[in-house]
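Apart from one protein chain that is not included, each protein chain of the complex appears where it belongs.
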Amino acid sequence: MPYVNIRITREGATKEQKEQLIKGTTQLLQDVLGKHPMTTVVVIDEVDVDNWGIGGESIMLFRQKYLKD
Amino acid sequence: MPYVNIRITREGATKEQKEQLIKGTTQLLQDVLGKHPMTTVVVIDEVDVDNWGIGGESIMLFRQKYLKD
Amino acid sequence: MPYVNIRITREGATKEQKEQLIKGTTQLLQDVLGKHPMTTVVVIDEVDVDNWGIGGESIMLFRQKYLKD
Amino acid sequence: MPYVNIRITREGATKEQKEQLIKGTTQLLQDVLGKHPMTTVVVIDEVDVDNWGIGGESIMLFRQKYLKD
Amino acid sequence: MPYVNIRITREGATKEQKEQLIKGTTQLLQDVLGKHPMTTVVVIDEVDVDNWGIGGESIMLFRQKYLKD
Partner (left out) sequence: MPYVNIRITREGATKEQKEQLIKGTTQLLQDVLGKHPMTTVVVIDEVDVDNWGIGGESIMLFRQKYLKD
């Protein structure tokens, strides 16, 4: 009966990738804790990059500053 | 001072239905725990069906497979 | 397939009250949106009063200040 | 390594305001608990006003009723 | 920069099992979306069985009723 919430930035994850995340997470919970797939809920939230912050800045600014070098 | 988060798939819930969910949840918390309506927060999240998984698949695939029979 | 998270302060909610919250929430989602009880997940989180803030203060301080009058 | 989720109604918060929220929250966690900014995640969720309830009603109805007087 | 919240009932998950959940989830996000492990946060919440409801009842009652047959 697990509930798994995967929060990622909205950067073009495809339907297939989301299916893989749902399948992989459900399989993991079955393998590790024996949780039944039919009662395992996985919800993916996609968040705008302006709304996600790390190091005191939105991801957009963070990447411009640290990842351009 | 309760905070209630209702997560459902985005499948056309109307304004009136959301009002009913907010009203009903607030009433329930008042009836059961005596919580004051004016400090009860209810937030409804609507999630794309591609982003909601059960049984290791997105709800769309799940329904096609199990509910068509 | 709804997931409902009810967050309340940890102030002695009994087993019976929690059953009522679970039952009432599930019934509400069935009545308003036709959601099937067998796929409706309700999770109750109980939070220490020191960890819950309103009006810029923990609930304990808030109540001492505003509700003693 | 904190994770902070700020949930507000979707009412036009600008990019700059979101940057301020991310910066301010990260600074607060560093000042109070010594948490390193580079491992502090802040996520802002903006919720439609129809989906946010207080006092048993959506915020729209609540404001019309209580804040017009 | 994903944040993954795994919510399970508190039923004796061991340290090793939690490590496996953290490792597996992080690996999955790297494999599917190329997310860097060093910025992938996984948080496991363990919830009392009285506080987790399905089918309108707490899991304890649910299991007694449906799984004893």
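A, B, C, D and E label the chains in the order they appear, each numbered from 1.
The rule we apply is simple: contacts are C-beta pairs under 8 Å (C-beta built on N, C-alpha and C of every residue); 3 or more make two chains touch, one makes a residue touch a chain.
Remember, it's a predicted structure, so these values are computed and weren't measured experimentally.
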Visible partners of the omitted chain are B, C, D, E
The missing chain sits against subunit D at residues 1-9, 13, 17, 20-21, 24-25, 28-29, 31-33, 35, 39, 52, 54, 59
For subunit C, which residues reach the chain that was dropped from this view? 7, 47, 50-58, 61
Note that subunit E touches the absent chain at residues 15, 18-19, 21-23, 25-27, 37-38, 40-46
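The rule we apply is simple: only the chains that are shown with their structure count from here on.
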Any chain that touches subunit E and subunit A: C, D
Hey, which pair has more contacts between C-betas, D-E or C-E? C-E
Among B-C, B-D or A-C, which pair gives essentially the same interface as A-E, with more than half of the residue-number contact pairs in common? B-C
In subunit C, which residues are in touch with two or more of the other chains? 1, 3, 21, 25, 41, 43
Overall pattern in which the protein chains touch one another (line/ring/star/complete/other): other
Which of the chains touch, listed as pairs? A-B, A-C, A-D, A-E, B-C, B-D, C-E, D-E
